[in-house]
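Have a look at the structure below, then the notes.
Just one protein chain is left out here, and the rest sit where they should.
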Amino acid sequence: MSFDWLSFWEFLPRMLQAALVTIQVSVLAVGFSCLLAPPLTIIRLIAPWPARVVVGVFVEIVRGIPPLVIIAFVYFGLPAIGLMFDGFWTGVVALTIVGVAYAVEIMRSAIESLGRGQREAALALGFPVWRTYLELLFLQALKRTLPPLTNELANVIKASALLSVISVHEITQVGNALIFETFVVAEIMVQMTILYLIIVGALSTLSRKLESRLV
Amino acid sequence: MMPHQSIAPRPRAIERGLLNVNLTYMFDVLVRLLPALGLTIALSITALLIATPIGLLLGSFRASSSSSGIIARLLDIYIFFVRGTPILVQIFIVYFVLPALGVKLALFWMGVLALVFNSVGYQIEIGRAAVQSVAKVQWEASRALGFDDRSTLFRFIMPQAARRMVGPVMNELSQLIKASSVLSIITLFELHKSAESIISADFRFVEVLVVEGFLYFLFIYTLSFFAVRLERRLSSSDGLVEQR
Partner (left out) sequence: MNETTEQIVTEQTTPQPLLNVTGLSKHFCDFTALHNIDLSLADGERLIICGPSGSGKSTLIRCINQLESPDSGQIELQGQLVGKAPRDLVMLRRRVGMVFQQFNLFPHLSVLDNITAAPRKLLNLDKAAAEHKALELLARVQLIDQSAKFPAQLSGGQQQRVAIARALAMDPVLMLFDEPTSALDPEMIREVLDVMRELGEQGMSMIVVTHEMQFARQAADRIAFMDQGQILAIETPEDFFDNPSQPRLKRFLDNILQH
């Protein structure tokens, strides 16, 4: 069984285009998650009781359900309350929901792992609670969040493959379609694999660089 | 058999603002989904029972001194691959490659195999961390008593490592339950696929999805709840004095 290099090069452009879609969805989802997570974490930590519970419940539920079900919910369920997106944006919304929930959990436990001492020292100096968290604790916790956060964001990128079920033309969907069109299996699988490894690998490298910058 | 491409198309006319929720229907759906939930659990637990011992073994290998041998590098490549690609892709590989190699497996076992393949990639790390966390003094004490490395490993280190793995392994079970939903794409009738087929018949999206989500959540949340208690119980009877 030899490697069909002809098909390999023939399909590469389409796969690369699909990779672009994967990257777009991932970047948007990861970006929104990173923007929304810090304020939500603060709410989860120090807001009055009702707000904290709402965020807490949201995080627990999203983390306790498979991402595929969340995608299905955004795509099929949200239209019932008037929110209907196309495939691509469903993907972004669904993956953001997943990313935010895990990110908030990671940030929360990172801050709590700092221990009571510093929080009390800051309060004793006269810092209001919210400034204590935002200006002192958060910054420190950032370093601790980077490894688990990178891991979670890699999961978001991998979850983008699930968007193939709602016909978003990302790597898995296009690859799959090609396989069924042309019955060329191995070569396309290799392409899919390599593309994902590159994208996820790039994220890891980026995060490692960021981590070394923060130390 | 071809895995289908997408679920039922979204209906054009959707009631705006009105969530038509019928609790009786939802309860009925819940009961209909129970067998599928059973399949989900069967898939996940089977995969866990196979993957965890492998993870512990390979992990302790990885933790030991032969960390730059060729097998170690192969393991690293395997882990890099499993962690860097979506589980869906891994499922497709099992689904397409196996028949091509002439291996005929029932769909259930293909699913289990894909899950094991994925889980081991993470459990090697769990096993390695657990073995390494067993204090060095245990090794020293055992060697001083005259046990060789292999005996030490199996008699003393692994049992303690196994204890420390409980928490991460319970978490891994949660991950497996969530991952099993992806097997719906190769038309394995676990929870998600069954929910899908009910939706294709009745078109009552929100109600079915809520029931499905509820079932997943119930299981995973209860699991994590007991995992925490179990872990606390086990670590308190650990006997090791923690040196800070």
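Order as written gives the chain letters A and B; numbering starts at 1 within each chain.
We adopt the following convention: contacts are C-beta pairs under 8 Å (C-beta built on N, C-alpha and C of every residue); 3 or more make two chains touch, one makes a residue touch a chain.
Just so you know, these numbers come straight off a predicted model, no measurement behind them.
S.K.: Given that one chain is not shown, what are the shown chains it touches?
M.R.: A
S.K.: Based on the whole complex, identify which of A:82, A:128 or A:201 touches the chain you can't see.
M.R.: Hidden-chain contact among the options goes to A:128.
S.K.: Taking the entire complex into account, which one of A:35, A:51, A:139 or A:206 touches the absent chain?
M.R.: Only one listed residue reaches the unshown chain, and that is A:139.
S.K.: Which parts of subunit A are in contact with the chain that was left out?
M.R.: So the residues of subunit A touching the unseen chain are 117-118, 120-129, 131, 135-136, 139-140.
Criterion: only the chains that are shown with their structure count from here on.
S.K.: Which residues of subunit B touch subunit A in their complex?
M.R.: Subunit B reaches subunit A through residues 2-3, 5-7, 10, 14-20, 80-81, 83-89, 92-93, 96-97, 100, 174, 177-182, 184-185, 192, 196, 199, 205-206, 209-210, 212-213, 216-217, 220-221, 224.
S.K.: Across the complex, what residues on subunit A touch subunit B?
M.R.: 60-61, 63-69, 72-73, 75-77, 79-82, 84, 154, 158-162, 164-167, 172-173, 176-177, 179-180, 185-186, 189, 192-193, 196-197, 200-201
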